[in-house]
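Here is the structure we will look at.
The complex is shown incomplete by one protein chain, all other protein chains being positioned as in the whole.
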Amino acid sequence: MSLVFDAVLCLVLLAGALGVVTTGAARPAVIAFIGYGLLLGLAWVRLAAVDVALTEIAIGSGISGVVLLRCVRALPAEPLTPAPNRMLKPLAAVVSITIAAALAAVVLALPEPAPSRAADVAAALPATDLGNPVTGVLLVFRALDTLLEKVVLLLSLVGVWALSRDPACRGRPAPLSPEPAPAPSAFLARVLAPIGVLVGLYLLWAGADHPGGAFQSGAVLAAMGLLLVMGDQIRTPAAESRGLRLLLLAGPFGFLAVGFAGWATAGVFLGYPPGAEKAVIIAVEVAITVSIAVTLGLIVLGPPAGEERP
Amino acid sequence: MTGALLFGLAGAALVGCGVYGLLTAPGALGRVLGFNILGGGVFLMFGVVARRGAGAGFGADPVPQALVITGIVVAFCATALAVALLVRLCAVQAEAARGGDGDKET
Amino acid sequence: MSALLVLAITAPLLGLVPLLLLGPRTGERAALGMLAVNVAITAGIAERVAQGGRALGYVVGGFAPPLGVGLRADGFSAAMMLMAALVLLFTGLFAMTGPGDMTRKVKARGSAGMPATFFILLLSLACALNLAFLAQDLFTLYVALELLTFAAVPLVCLEGKAGQLSAALTYLLFALFGSVLYLLGVVLIYGLYGTLDIAHLAGLMAQGTGGATAGAALALMSAGLMAKAALFPLHLWLPPAHSGAPPAASAVLSAVVIKAPLFLLVRLWSDLAPLPLTQVAGPVFALCGAAAIVFCGVVALAQERLKLLIAYSTAAQIGYLCLMFPLAASDDGPWSALAWTGGTLHLVSHALSKAAMFLAAGLIAETMGHDRLSGLGGVGRVAPVSVAAFGLGGLSLMGLPPSGGFVAKVMLLTSALQQGAWWIATVVLVGGLLAGGYVLRVVVIALQHPDSDAASGRGLPDARECRWRALIALALAFGAMLVGFMPLAPLPFLDIGRPVTWEGLLP
Partner (left out) sequence: MTGDTLSPPLDLSALEPALPVLSEALMVVAIALPLVLAFAALVPAVRRALPHLLVFVPLPALIAALAVPRGLSVLVAPDPFRFTLALDAPGALLLGGSSLLWMTAGAYAMAYLRKDPARPAFMVWWLLTMAGSFAVFLVADVASFYLAYALVSFSAYGLAAHDDTLEARRAGSLYLALTVLGEALLIAAFVMLASGTADANPQIRDAVALLPTSPWKTPVLVLVLLGFTLKMGLFPLHVWMPLAHSVAPVPGSAVLSGVVVKAGVIGLLRFLPESVPLPGWGAVLCGAGLFTAYYGVAVGLTQRHPKRALAYSTVSQMGVVAAVIGAGILNGTAGTFTIAAYYAANHMLLKGAMFLAVGVAMASAPRRAWAVAGVAGLLGLSLAGLPLTGGAMAKYAIKLIVPEGVAGTLLTLSAAGSTLLMARYALLVARSGTEGAPPRGLILPALALAGLALVLPFLLFEAVTGLPAGVAFTPAALMKGLWPVAVGLAVAALLAWKAPRVPEVPAGDILHTLGFLGATGRTIMGGAVAADAVLRRWPVAALALLGVAALVAATLTFAVVPL
């Protein structure tokens, strides 16, 4: 029964993906992409990877979708594109099918029994006092990757900000919509936001032992922030604000500070103090979550518009 | 394990779809979408690798799961940067079209 | 366990804090300080490696690979790191707000320091490069490559012109295509071996259980790296991106950014893949390299704009390192070691000379107000130091003594001839001829009398080159010449820490 469900899911997923790449128009393609992301999240659940499923839905589909939709709105209706070569599509189809077939063969040829690090993680996890092995890998065993990934996120915000017309990156990003928010949207923001924040905080709290964690939580919090901006409940923040920048830096550099502190407490960079692992890890997660939420929100809002004239 | 295998094949097919999108998309937005589909396929294949490596009481090998989470975030960053570039490019081009002259130096 | 390895990655990041929190001038000074610290750290690593005669290692978080991730510096990576750190520092100095930059007159001409964003990106590049040279985990390397791309792409379009933006977009999209292929390779490797640690993988792969899947994984990772290195025929993004960026940005992009994927390509095939595989795949890379040298060299000759000419020259020069693959992977001991040294020295001297040339070209363009070759007649009079830096840098490209390019060329030639690879030797020589053509073309134009063509109303502008910036370019060019004093023999330093192993490096 579940196999049938999986097969149907796979087919729908494929259909969605095909829809995205074959739809000529931008908006339907993006909408199809968001749907595809949700289906992909379902597939992750079926693969017993709930953490990944939450991340995919929150970021891969959710925030990405918002970013892409904003892009569609900003693009000219009729993009100037040269007429593609008529041979291209058939050729691309042949190439793509060949690649898919080759990869399918590779998947079928994967070794049995499959190699795995699960046993290593299971052996090392109790020392961290964490219940969620994925959080353990992210924040303890491969903390370096996660730390650098925070830097990547910060850097992509820097990249977005670098596109500001003001080389010094000052001012507020343009509001999501030029018109004042309609009443329903303001109401929605006021009602939904507190609930969303609660969900986000729960995800953060649960992440130590159950599926969830900084990214999923940060994405939900960012979405709530955007909702408040859309409902005109808060203004977009000014990019040069020192407080905002502190929030941006809190995650990566708080993490880095803990990493350096590891030299003193555990004798190794990115080590955690013995006995207090879980507390420190949760503190790191809080800092990261705040930064992720702010960074994601600012990335969606786009580059600051330049210094405001008094 | 057949379920995992099914998703593995789906991942391979998604990679094919993504490649098709990357090859045929006429504009940058289409290529960004193609890249995301392609990335999704790769991640799904990684998920299948994780699922096959289930053991020690875990439903799936946690290491690939963690790597996929990192990968999704990185892919999002890439998408965001590409979209920001595209939006700015369109704005500059529109301005140039209105102003009558673009910056011919580049 | 050497803490220097951790510092090499984290110190540049610390420089971001003042840049984001304090004023631009303070941040800029802090950034330059951090770039200097970075040079000190990398020099310290190189010194330790040379002294100890063995690699340095560090296990992050205390979890040894394959569960955790490790950092490791061998002779090759130490040399690369030091080179990159030096280029970044010099470029940072070139880009800083200098004496007189704030005056209105200079500003109107465009000769001012770069915005704070530039320094954020420069420090991020330092972190990404050091990580790429040190990391031993294929996924950490993926993160490093992405960090590198995200730091490099905004550099291209700092001025926000349409051409720069579209170049940056093409660069980003193609680099992403490359990285997703790399990641696919990583996935297959994990599926096969359950680990991503290079040392462990090298042992597992040598047992030969991977079959075609392992080959496909290596191929996908290599193709991804080649896309990021803009190796022919994957160079679509390089000329517009490198020629359109501001000079300081072009310098780092051409000099060091594309070197990281090339370095990883070498690492992949010299440290990870078993030797028989490298011997099979080597000629494919050499073929791409040869095509790059000849094809992009010819296209460079045809360019009418100085910065495009240099950019195509970069696309051509990347090929030399790839010629090294079949030579260095042979069983012919001393001659393969010579090719290894030659390829590495070429990488280093190209980095220094190309940085010098892009900085010089930027100053020339700034002085003249354009970079069309046809209008650069007599620029040697208003920008003598820049032209000298360009010429001396070009010496290395042409492979004339005394320069690193000469030493590298002699080594590659010797190795190719001794191994009977006549076609590689021919390509090396033809590449030198083409480089001579496009470098001398510029130098000759610069030395001519200015065009006093009254009809066109052109002539030399009143502006003069920014002297201290030109001296920085000249210093880099002299650096490329200094490499030419390396002994013409395999460098034992580059062999330190090979083959890759964690033995003796872990606590």
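Labels A, B and C are assigned to the chains in the order they are written; within every chain, residues are numbered from 1.
Note that in this section a contact is a pair of C-beta atoms (placed from the backbone, for glycine too) under 8 Å apart; a residue touches a chain by one contact, two chains touch by 3 or more.
Remember, predicted model here, so these are calculated numbers, not experimental data.
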item: Touching partners, among the displayed chains, of the absent chain; value: A, B, C
item: Selected from C:45, C:216 or C:408 as touching the chain missing from the view; value: C:216
item: Contact residue for the chain not shown (choose from C:202, C:447, C:460 or C:475); value: C:447
item: Residue of A:72, A:95 or A:305 touching the missing chain in the full complex; value: A:95
item: Which of C:3, C:280 or C:506 contacts the chain that the document leaves out; value: C:280
item: Positions on chain B contacted by the hidden chain, ascending; value: 19, 22-24, 31
item: Chain A residues touching the omitted chain (full complex); value: 84-85, 88, 91-92, 95, 99
item: Touch list for chain C against the chain that is not drawn; value: 170, 173-174, 177-178, 181, 205, 208-212, 214-216, 218-220, 222-223, 226-227, 233-236, 239, 274, 276-277, 280-281, 284, 288, 295-296, 298-299, 301-302, 398-402, 409-410, 413-414, 417-418, 425, 429-430, 432-433, 436-437, 440, 444, 447-449, 485-489
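Just so we're on the same page, only the chains that are shown with their structure count from here on.
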item: Category of the chain touch graph - line, ring, star, complete, other; value: complete
item: Between A-B and B-C, the pair joined by more C-beta contacts; value: A-B
item: Centre distance in Å when chain A and chain C are each reduced to the mean of their C-alpha atoms; value: 31
item: Intercentroid distance (Cα basis), chain C paired with chain B, Å; value: 27
item: Multi-partner residues of chain A (each touching 2 or more other chains); value: 103, 106, 110, 114-117, 121, 141-142, 145, 149, 152, 155-156, 159, 163
item: Numbers and ranges of chain C residues touching at least 2 other chains; value: 67, 139, 143, 146, 150, 153-154, 157, 160, 165, 184, 190-191, 194
item: Chain C to chain A touching residues, read off their complex; value: 1, 3, 6, 10, 13-14, 16-17, 20-21, 24, 58-63, 66-69, 115-117, 120-121, 124, 127, 131, 139-140, 143-144, 146-147, 150-151, 153-154, 157-158, 160, 165, 184, 188, 190-195, 209, 211-213, 216
item: In the complex, chain B residues that touch chain C; value: 15, 18, 22, 28, 31-32, 35, 38-39, 42, 45-46, 49, 52-53, 61, 63-64, 67, 70-71, 74, 77-78, 81-82, 85-86, 88-89, 92-93, 96, 102-103, 105-106
item: Interfacial residue positions of chain A with respect to chain C in the complex; value: 102-103, 106, 109-111, 114-117, 120-121, 124, 140-145, 148-149, 151-152, 154-156, 158-159, 161-163, 165, 167-169, 242, 245-246, 248-249, 252-253, 256, 259-260, 262-263, 266-271
